[in-house]
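One protein chain omitted, others in place.
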Amino acid sequence: MDKPLTGALRDDRRPLTLAEYRSAGGYRGLQQAIKNLDPEGVLQQVKDANLRGRGGAGFPTGIKWSFMPRGVGAPKPRYLICNADEMEPGTFKDRLLMEANPHLLIEGMAIAGYALGASIAFIFLRGEYTRAAAHLQRALQEAYDEGCLGSNILGGPFSMELYLHTSAGRYICGEETALINALEGRRANPRTKPPFPQVSGLFGQPTVVNNCETLCNLPAILAEGAAWYRALGRHEDAGTKLFAVTGNVRTPGLWELPMGTPIAEIFEQCAGGMAEGYRLRGFQPGGASTDFLLPQSLELAMDYDVIGKAGSRLGTGSLILLDDRTCPVAMVQNLTHFFAQESCGWCTPCRDGLPWAEQLLTEIDAGRGRPEDLDTLLDLCDQAGPGNTFCALAPGAAAPIQSALRLFREDFDAHIARGSCPYHD
Amino acid sequence: MPRIRIDGQAYEVKEGLNLLQACLGLGLNLPYFCWHPALGSVGACRQCALLQYRDEEDRQGRLVMGCMTAVADGQILSLKADKARHFRAGVIEALMTNHPHDCPVCEEGGECHLQDMTVMSGHHHRRYRGRKRTFVNQDLGPFINHEMNRCITCYRCLRFYRDYAGGEDLHALASRNHTYFGRASDGPLESEFAGNLVEVCPTGVFTDKPLSQSYTRKWDLQHAPSICVHCSLGCNISPGERYGRLKRVQNRYHHGINGYFLCDRGRFGFGHVNHPERPQQPLVRENGRLRPVAASEGLAELARRLETTERWIGIGSPRATLESNLALRELVGADHFFTGLGSHPNALNRALLELLRLPGVNTPSLREIEACDALLLLGEDITQSAPRMALSVRQAVRGAGRDRAAALNIPPWQAQSVQIAGQNARHPLFISHVTATRLDPIAEATYRASPQEQAALAFAVAHCLCPEAPAPEGLDEQAQSLAEKIAEALLHAKRPLIVTGPSSGALPLVEAAGQVARALLNARPAEACPPALIPVFAECNSLGLTLLTQDAAEADLEQAFALSEHGPVGAIILENDLFRRAPGPLVQGFLERLTQRIVIDSIPSPTLNAADLVLPATSFAESQGTLINNEGRAQPLFPVHALHAERRNSWQWLAAVAGHRALKGFASPADALATCVTAAPELAPLSQALPSAAHPFTRLAVPRMPHRNSGRTAAGANLDVREDQQPQDHDSCLTFSMEGAPAPWLSRQSGIGARLPFSWYPGWNSNQAVHKFKDAVDGPLRGGESGMRLDLVCRDNGWHRPLPVDTEAQGLLAVVQPAIFGGEELSNLAAPVFQRAALPCLRIHPDDAPAWSVADGDRVLVRGASAATELPLRVDPRVARGIALLPPTCPPLGTGPTRVSLRSLGSDPLIATDHPEPTDG
Partner (left out) sequence: MHLGPELSPLERQEIEAECAHYPERRAAAIEGLKVVQKHRGWVSDGSLQALAELLQMPVGELEGVATFYNLIFRQPVGRHVILLCDSVCCWIKGRDDLNRRLCQRLGIKPGETSADGQFTLLPTVCLGDCDRAPTLMIDHQQHGNLTPEKIDRLLDQLQAPGGEDG
């Protein structure tokens, strides 16, 4: 199988040097873009490849780019930002890419920058990824030294500066407009949309924010062509994706697989199924902010629309498994604690609603819940639902609560009826 | 005009609004918190949700935030749908999880937007069982209390304080449900607009500290539509009284002037009304001491003295109403009436008035200033002398950001996006002044020089614009290139503005301001928007007084002094402390020469102490009369509470005199106003304010107290169980009562806006009720606003010829720097304002220190032509060379432009301790 993202990685996962990367076919995509295509041509390739954003929402990258004003009259400077904030629990895909093959990202960003006419680009890296930071910093130096960044990249007319910004830790920084505020040295509250960043983003200038993994797909698309890339997918969606499995499975981990791979295949073949003595109760298919699904959904193909239709989201493609020995109430409490704590504090349903939900879940888990608390929880989820809050953090927080109340209702009822947690005796 | 449907009802709404604005404009009750009419939308609270349907078939609808959704033709919406109602109640419920249940002891109670919205949204049952978060509060200085536990995190405070008013010391700290609004550490809020937080905060986080010292709920306060008397802008205010004490001042909406905001001097400067040393009843001098007497006796004394002395002069005042000044002039005769100002201030006022007369030049309101796109401030630090105007200037400068956003199709109410798209874009603001001003940080360029050099700069600007305007001589290269830059900016602006005022004390500077406007008019194409020019004046009725006396040949204080040297003369001094007007020795001599000294005033002063007869005047809060602001807008004042028998409007004392001096035409406020109408041709438009049969308000009773006032029956119960009769007000459409026309009825009457004592509407107890009295949220009060612009006669005096800058003069030129706190006479009597005043000191440029052998921190003797004073010295590189910058409380040291000499008296003990030690945490 072709692996545009991880194919070149060394077995020991040490980062590829520029030379190693080159000999594995690196910087061919950038070469192709700069030597043989104009920016519009690159954009067209990306559209044709049907690349969808890997940051969670799956928005088509080519379309996102096309909202960026280009051409002679367009405002300058224009910015490109790689979103490598990766703080969603259960998600660690971007980390692998940056730690093990930093040049892949750099090349991807140079290609995107060329297509967008961005003269300045940033990698917004979460603060705890110190190893990734070190590897990227070294790779950036190499790339500058070898003319892959800076002025007249690969001898062409295109120039772009690429800087690494390391964050100081807040999940909300992953939200693209909050990220922009963070990059401007401000409090990371999200911004009003519209206007979208492509129109008025970093420092008010046109800006595109793409996920790290999204950008890492570009070198292969340019080098091998859109048709090749599309054909990698096993279902509707194109290309490959990094899928993770965590929880009580035999071998938790991260694998590059075609889009559309059935969940069961990832779960059984890659992760080796449940660990000894555990049974699968349910799972979150795309990270902590996605709705739970039941084991019968294992048949589904990991495609944006398929998972969407099943009532959840592909999200970051990181499966978090709930087993039969873990209390679903406590798990949801843990998830809600995360979201309540990471709320930026801008809008009411999130800022005040989530801590309340957390408090109720804590009470229920401790056996102090009341039957009517479940209605209150559902109300709070409704309040925090899509469109009701300023950004997508709160809906992401509501998703696991709401789906757990639906799918594992008997556990909630049992806690309340017994006045204690059934998993604890 | 988009047509939309809300709950089955069709409406036409204005293009470009958001749904919240549209709903409020239609009179619908849609609750909100983070949106504010002047601050725009940020979509934070999620309170203004309503349901939007895709089409006729759609039964589900989806929630949208009213404040974040633009109106569009054909929208189908519901406020009443269960889903929307339930969501809004849920938002309140979530906000309440952390909001304390302290309404009974909260000073916002009874006028709390959060209370109103809670009731409106229908949330009434508490489900939350957890703990509430608690915060430590800060000491924010003498104006504002801080109670962070009540915060609902709407970000309004920050958006007003930082984004709108340019304050740099209030911040959002921490995050999530621990977000804290405060300073980096305790200390007085620096912004001179901090007081607005009291009204901007929808709950009780920021409350009025002076009010809390003797607290009364809004529903127990008696109010009147009144005008601020602390500068010349004439901001509309709503003072509140209880038990004869003025308790607080709040903003009263005026579309053209103050909008939603006041400065802190206007809000907290009313202490003179309650001042313990304020004359309470007439005082008669006996054996060298002033003895209190009854009003009747005071009047008898007045009559007796008027009869016994032959010659009388009257000394008027720029802080007294038009009626009072006119009554005095009528009493003593125009030839014997003096303005109470020296010849120089009089000349400045007349020159400023000439600016208002310039043909073809627009006199902008503060609101119109906000739309200007190139601004020149000439020799007047409006941040100190006309603070509310500085707030408007800030909005004008920010306009560049709004323009940039508009180019990206971002509507102006989309506050956050406008700011991001606008970045630091600023319309050019040029500031020429003798020292730094608080607007300098947002200025494109500043020019710090003597008033003469500033005048030369302005004349050069005029010359650049129009070669016919004579060029000044000897301008240095730098100033010349600045002049060119300013001319360029003004010429190409859509709406250029020039501002000037009297503080620099330089007539040529005022004339030069007019010259720039005139040159601009010549230089710009005929179809261009006329240039705007606005003077500020020193006091609340400076312009009224100037209009009354502009044609008098001899109305200067010096002339009154001279007259007293020729034969015996008595003087009636009206609301004026002459020691602030002229050098002490001259005033002293004058007062001693007078055979009679009658002083009518509402505040204690050295002049009053020298009187033979004192008649206590009403303060603004008890006065009925007219003030004319800097734009030439005449505005009425109404008494907040019924007159205390011993205090009267100054004109009422004079009108009550019997005998051959008896005054005609001052029988009532209406009569006095009618007399003003005929006093000068330009005052004729005042007749619009006269009660007439056609006037709807003559028959109306507008209550001064909100509906729920408990004072009617309980106020005097501790003294006598019999109910006092409500005082009657025969002189206006207002009543001293909570009874009268109900607010919903009033809200539908056109023209009532100008007469609203307070804003209240059923369900809207906070000041946000004001929407109910408007047709559009961003529009004026229904049917017009308080006051009317006078029709000033246009006059073109041709080009002024610049005078050469005098380089030979000896000594430093004295310039008095106005100060928002600690300068103006009345507000200086208010303790919280006085606390915010800086230590008075003299400032000079470092280069000027050696010549006088003085150094920073010295106590120096400052000697002018007619008087001397001692002050601590600060050497300050921001002060122009050759200038002695005097504090606003400094008594006059000479008449007219004064040069001073300095002598060191050794180091000053006060200022030596003024340097804080650097600390590290």
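A and B label the chains in the order they appear, each numbered from 1.
We take it that a residue touches a chain if its C-beta (ideal position, glycine included) is under 8 Å from a C-beta of that chain, and two chains touch if they have at least 3 such contacts.
The model shown is predicted, which means the values in this text are computed figures rather than measured ones.
Asker: Decide which residue listed in A:117, A:247, A:317 or A:396 touches the omitted chain of the complex.
Answerer: A:247
Asker: Looking at B:7, B:139, B:169 or B:856, which makes contact with the chain not pictured?
Answerer: Of all options in B:7, B:139, B:169 or B:856, contact with the hidden chain holds for B:169.
Asker: Among A:171, A:196, A:304 or A:412, single out the residue that touches the unshown chain.
Answerer: Only one of A:171, A:196, A:304 or A:412 touches the chain omitted from view, namely A:171.
Asker: Looking at A:10, A:35, A:186 or A:406, which residue reaches the missing chain?
Answerer: Of the listed residues, the one touching the omitted chain is A:186.
Asker: Spell out, residue by residue, where the missing chain touches chain B.
Answerer: Residue positions of chain B that touch the missing chain: 168-175, 183-184, 424, 919-921.
Asker: Just the residue numbers, please: which parts of chain A touch the chain that's not shown?
Answerer: Looking at chain A, the ones touching the missing chain are residues 86-92, 95, 122, 126-131, 161, 163, 165-171, 182-188, 203, 244-248, 252-254, 288, 318, 320, 323, 326, 331, 334-335, 337-338, 341-342.
The rule is simple: only the chains that are shown with their structure count from here on.
Asker: If you average the Cα atoms of chain A and of chain B to get two centres, how far apart are those centres in Å?
Answerer: It comes to 54 Å between the two C-alpha centres.
Asker: Using the touch rule from the top, collect the residues of chain A that touch chain B in their complex.
Answerer: So the residues of chain A touching chain B come out as 170, 187, 191-192, 194-195, 199-200, 203-204, 340-349, 351-353, 355-356, 359, 363, 372, 376, 379-380, 382-383, 387-390.
Asker: If we count contacts the way the header does, which residues on chain B are in touch with chain A in the complex?
Answerer: Contacts found on chain B: 42-47, 49, 62-64, 68, 87, 90-91, 94-95, 97-98, 127-130, 152-153, 155, 172, 174-179, 404-405, 408-410, 414, 416-417, 420-423.
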